[in-house]
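Take a look at this one; I'll ask things after.
Up next is chain A:
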Amino acid sequence: MSDNQVMEKEPSNFTLIFSMVLAGLISGVAIIGVYNATLEAILANKAHDLQQAVFRVLPGVSKMQKLRFEHDKLNIVTDTLADENVIYAGYDSAGKLIGYAIPNEGPGFQDTISLLYGYMPDKRKMVGNEILDSRETPGLGDKIFKDLDFVANFKDLSVDPTIVAVKKGKKAKPNEIDAITGATISSKAVVRIMNLARERWEKRLPPPGGEPELKAN
Partner candidate 1 sequence: MSLLSSLFQHSFSHGVHPEGYKEATVDLPIQRVPFVSRYLMPLGQHIGVPARPVVKVGQQLRRGQMIAEPGGFMSTALHSPVTGKVVDIGPHRHQDGSFKLAIEIEADPYATQRMEPQPPKDWEAMPMAEFVSEVQRAGIVGMGGAAFPAHVKYSIPDTQHIDEVLVNGAECEPYLTNDHRLMMERPEALIRGTEILMRKLGARRATIGVEDNKPDAIALLRGLLGGTAIEVASLPMKYPQGAEKMLIKAVYDREVPAGQLPRDLGILVNNVGTVVAIADWFDRGIPLIERVVTVSGPGAAYPANLIVPLGTPVREVLRFCGGLKEETREVVMGGPMMGAPTASLDVPVLKGTSGILAFTEAETRTGTEYPCIRCGRCLEACPYFLNPSRFARLAKARLFEEAKGFHLMDCVECGSCTFACPSNIPIVQLIRTAKNNLRSRKP
Partner candidate 2 sequence: MKQKELDGYQEFMKGLWKENPTFVQVLGMCPTLAVTNSAINAVVMAVATFFVLVGSSFLVSALQRWIPSQVRISLYVIIIATFVTLADYSLLATLPAVHKQLGAFIPLIVVNCIILGRAEAFASRYPVKYAVLDAAGMGAGFFLSLTMLGTVREILGTGTLFDIPLFGKGFEPWVTMILPPGGFITLGLLLLLSNWVTKKRAEFLKQVAAAQQEGL
């Protein structure tokens, strides 16, 4: 340490442990303090973002409910954890179920793409899609959320039997989308992630017209 403290005597183990514990305590207090101070804002931010996303992919929705598929049925949950068994149910102002916002993620061109799409079981149609996170090539792969033409593909898209990406301008069937020229892989990755989610939720969701039996836990 300082040059002049040559004859410093060896501190005892107690001193060492004490200083560590003290430091731990102080830092713990500081961290918990700032955590508590910011928690509300952070949670609010997150909830707001999520809600906005759900509202965007499910037009006409004004209320949402987070559900998790556990023990072979859908349960209402309020935690902030997200995993592949989570789904968001969207209701209109009258409280009628409009559809589900389904998140999923999977490999993209560069890194994992995570997205949220709106699905209306009655029509068996996809009504909106939002890319939550991706690292696709700027200017090319990032057209999966920047190219309005591509995004518009998902506004009214049949999911039967599966979604298929075709070369731009070749879209002919209701279950087809126009891929992005030059970013075919990214387009296909989006479709693939959606199809996987659709398969996963096909049997979990109540039949068209039915509302999920909900049980608060």
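Selection rule, in plain terms: all candidates are chains of the complex that A comes from, given by their letters.
By definition in this document, a residue touches a chain if its C-beta (ideal position, glycine included) is under 8 Å from a C-beta of that chain, and two chains touch if they have at least 3 such contacts; residues count from 1.
Everything numeric here is computed off the predicted structure, so don't read it as measured data.
K.L.:
Looking at this complex, which of 1 or 2 sits next to chain A and touches it?
P.N.:
In this complex, the candidate that touches chain A is number 2.
K.L.:
Taking the complex as given, what residues does chain A use to touch candidate 2?
P.N.:
Its residues touching candidate 2 are 1-4, 11, 15-16, 19-20, 23-24, 26-27, 30-31, 34-35, 38, 41-42, 45-46, 49, 133, 137-140.
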